[in-house]
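All protein chains but one are shown in place.
Take a look at subunit A:
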Amino acid sequence: MGLKINNISGGYAGNNILKNISFDVPNGEIVALIGLNGAGKSTTVNHIIGELQPQMGSIVLNDTNIVSEPTAFKSQLAYIPEQPILYDELTLAEHLHLMLAAHEKDNENTWERVVSLLTMFRLEDKLNWLPIHFSKGMRQKVMLVSAFMLNAPLLIVDEPFLGLDTLAQRDVVSLMKEQAKLGNSILMTTHLLASAATFVDRFVVLHDGKVRFVGTPSALAEENQLTVDHLDDLFDLMQKELANEG
C-alpha cells in the first residue's frame, strides 16, 4: 500500500515530459525524487496532486485512484509546494481552520497538534496575521504547519528546505520522520542529496523524464562510485552525461 505510480506518461499541453514513469512510496517510507532541472520532478508532483492528468498510466494511493476518485484521493493528501501559496484575505488561523474543515478535522483534538506545530515554528503569536505581513520563510512555515497538522497518509514536500532557517530545517526533518513512523508515506523533491541521504529511505532519480534509478542512498552512491557524503556530485555526473548526449 501507499502511493503507487504505474507507467505514467504526461506533461503540459500535450508535451510528453514524463515517459512511462513507475515507482512506489510505501507506507512509512520517505522517498526523495531527484534530478536536474527539467528532469520532470515538478511534472511528476503535479500529476500526483491532480493538477495534471496523465495521458496513460495510473496514480493510486491506498487503493484510491486519482482520476476516478479525486476527492477521496485528495482527502489523503497533504502538499507543501516549493513556493508558498496563501489566500491574501485569510489570516493564519483562518487558513488552518479552513484546511482542517475541508479535511473534516476541525476539532479540539487536532487543534492541540496545531498549537504544538505553531510553537515549534514560532508562529503561535501570529494567528491573526495576514499573509502580507509574513516574510517568505514565515509563509513557508505556514505551509508546513498546514500540511503536518493533517497527519495525511501521503505527504508531498517540494523542496522542503527552501527559505527555511537551520532550526526550521531540522524541525522539518524530525516531523517527516515522525510522519513516517506513523505509517504515512512521504515523497519529497530536493537538490540537497547529501543532506537528504541522512534521513530518506530511498531515492528515485529522474533523468530526461524517465526513472533512472530507485534505491537506497548507499546503493545510489555505490552505483555512481561516490560516497554518501559526496552524493551532491551526482548532479555533475548527470550534467556531463547530458552534455555528451547533446
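In this text, a contact is a pair of C-beta atoms (placed from the backbone, for glycine too) under 8 Å apart; a residue touches a chain by one contact, two chains touch by 3 or more; residues count from 1.
Please note the rule applied: contacts and distances are computed from a predicted model.
Novice: If you look up the hidden chain in UniProt, what protein name do you find among "4'-phosphopantetheinyl transferase superfamily protein", "Acyl carrier protein", "Exonuclease SbcC" or "ABC transporter permease"?
Specialist: This omitted chain is identified in its UniProt record as "ABC transporter permease".
Novice: Of A:67, A:102, A:219 or A:237, which one is in contact with the hidden chain?
Specialist: Residue touching the absent chain, from the options given: A:102.
Novice: Which listed residue, A:85, A:182, A:219 or A:237, touches the chain dropped from view?
Specialist: Checking each option in A:85, A:182, A:219 or A:237, the one touching the absent chain turns out to be A:85.
Novice: Can you list, in ascending order, the subunit A residues touching the missing chain?
Specialist: 49-51, 71-75, 77, 79, 81, 85-90, 94-95, 97-99, 101-103, 130, 132
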